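Only one protein chain is missing from this complex, and each of the others stays in its spot.
For chain A:
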Amino acid sequence: MSIDMRQFHQVFFDEAAEHLGQIESLLVSIDLRRPDDEDLNAVFRAAHSIKGSAGTFGFSDMADITHVMENLLDAVRKGERALTADMVDACLAADDILRAQLAGHRQECQVDPAPAAAIIERLTRLLPAAPVGQAPAVAASADPLPVRESRGLQADVFDVRFVPEPAVAAQPTLQDNLLDELGRIGGVEIVYRPPPEADDARWWLKITTLMPADTLQGILDFMAAPGTVEISATDGGAPAGEETAYGFFDPLPDLPAAPVSVPAPQAPPREPAGEAKPAAGADTSIRIGVDKVDQMINLVGELVITQAMLLQSSQGLDPVLHERLLASLGQLQRNTRDLQASVMSVRMLPVSMVFSRFPRLVHDLSRKLGKQVELKTLGEHTELDKGLVERLADPLTHLIRNSLDHGIELPEARVAAGKAPSGLITLSASQQGGSIVVEVGDDGAGLDRARILAKARERGLPAPDSLSDEAVWALIFEPGFSTAEIVTEVSGRGVGMDVVRRSIHALGGRIDVKSIAGVGTRFTVRLPLTLAILDGLSVRVGSETYILPLGHVTESLQVSPDMIHSLSGEPRLIRLRGRYLPVVALHREFGVADGGTDWCAGIMVVVEVDGVQMALFVDELLGQHQVVIKSLETHFRRVKGFSGATILGDGRVAMILDLQALVAGARRLQSVAA
């Protein structure tokens, strides 16, 4: 009988990837001065866990790295070594290499062993150095040789590290002699042998021997630089010898007796053999193709439409005669809505999926740029459609790089400006009505108005000095615009903000920037919650029905003649609680001939888009429903003023208004009114 280990590989890959992600996120956020014990333990456990399973499933390259990582982390968590930035960096680098190895094993291809050897050496070098300054006396005698009990003939594996005498380091023949000598007392495995030209490089051997550690020490004392020899008993990253593979503390009782000595089971096993109960903490998720989910969403969308049609056809029925039918239809409506919500939620992912990659980015970049930056994330649990989450990663990465590179100043400059030396980048997500708002803010120098204007003129863009701040900031989204005087490795060559804006637009979103000199800059990205469904308010204009995104609607009211104000002889504005709101009369906007024209007879729907309020004049409010968005581009072509269309309960098509576009028109009116 044999067990095919490959059947466990997929589970191992997923598990290791999860551990690696955990190691990264914990290390990035660790406080070097006061590392949290629980965090250190968690990092250690993750490395330890990878080591154990990697060894078991034959991925010894990963086991080797995690073995050294584990030793280092163990020393740190026991207080024998102080955690340093170098250690964190080395562990993060190791994390990257492990990821590469993991990817290699996943694809069953070879991974370059050179980086692995280098990182093992780097991690090893961190091990013996830097004892904790005011470490307790116990910790000072680091790695004491364990007291060895008397044992039978059982070989132990020793981890041996030392720096050879300069003479030995220079002469390979002497080194070979040493290895021969060691080989006489047991098996020698060379974990790391530094190249000949390396100064004070440490050797690392694994020696399997029956001899006590003193004997090893005795041999090495001749060849190693004084005080550099470290010997510790180990389990070994490589499979241990047969003798040490297992053992029992006491002789086992005779087998037949064993079951008898066990007290009678209180609860006999109920399950048949071979049917294991799943662990309580085990993963209970399944993986499913996105196409399947999308098909489900489409079908549910159709179901919603059918249900709406049924509801509509039942309106004329006598509620007394058809009581049961109507009750069932009501039930159907509720069930459909619940079904729709749960199917949609399958596609929803927390934005933490994207946010989680940024602590590392900020950590690495800030070190590279010599800046001190803290990243604060808020609202990671906000959920967003999977498609949006994935496509949000690139623009957000760019915004954060931009904030780090151009926003946050160097520590000296910050102190000179009276700020804390460490800058803060805030990344937040929240749901606001029907949209998700993601903000990237920094407390840096802010955008430089004069420089942007100068740059714009250089590029031949119209940039009069009278431009409002808002209009100046908007210039940075123009193609090929960059105010960075030196093209940096970090933010690239000025292809950037326009690409960011384009990709946000492609997601149906908007991006805005606010900045105050010396205080900071904030980019605000607004995205639709989902690409498929919309909570809509249906309104009638003449014989047409339009859908307004409900998230933007703040109120609706009937106006009296004294609220209406005219501009150049035409009614254009209404005054509401002391504020003037521009009015967009939908019948005129869309050329609906039979629409009402008397503002006092119809309804004003007040909407707010991107901080701008305006009123839409319609004839009547029809109702509120969830509508399935049908893309116009897919079925027809893009139509200005509409973001999509939907099918109503009676089978007719209704257009969904693009309020952003309407606001752009209304903005002009408002600036006239101001």
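Quick notes on this one:
Following the convention adopted for this analysis, a contact is a pair of C-beta atoms (placed from the backbone, for glycine too) under 8 Å apart; a residue touches a chain by one contact, two chains touch by 3 or more; residues count from 1.
The working rule: contacts and distances are computed from a predicted model.
Set against the options "Aldehyde dehydrogenase family protein", "Response regulator", "Glutathione import ATP-binding protein GsiA" or "Carbohydrate ABC transporter membrane protein 1 (CUT1 family)", the UniProt name belonging to the omitted chain is "Response regulator". Contact with the chain not shown here comes from a single listed residue; of A:Asp250, A:Asp318, A:Glu570 or A:Asp598, that residue is A:Asp250. Here one chain is not drawn; of A:Thr56, A:Gln312 or A:Ser430, the residue touching it is A:Thr56. Not every partner is drawn; the one left out touches chain A at residues 1-3, 5, 7-8, 11-12, 14-15, 42, 45, 48-49, 51-53, 55-57, 63, 146-149, 156-157, 233-236, 239-240, 244-250, 252, 255-256, 258-259, 261-263, 265-269, 271, 273-283.
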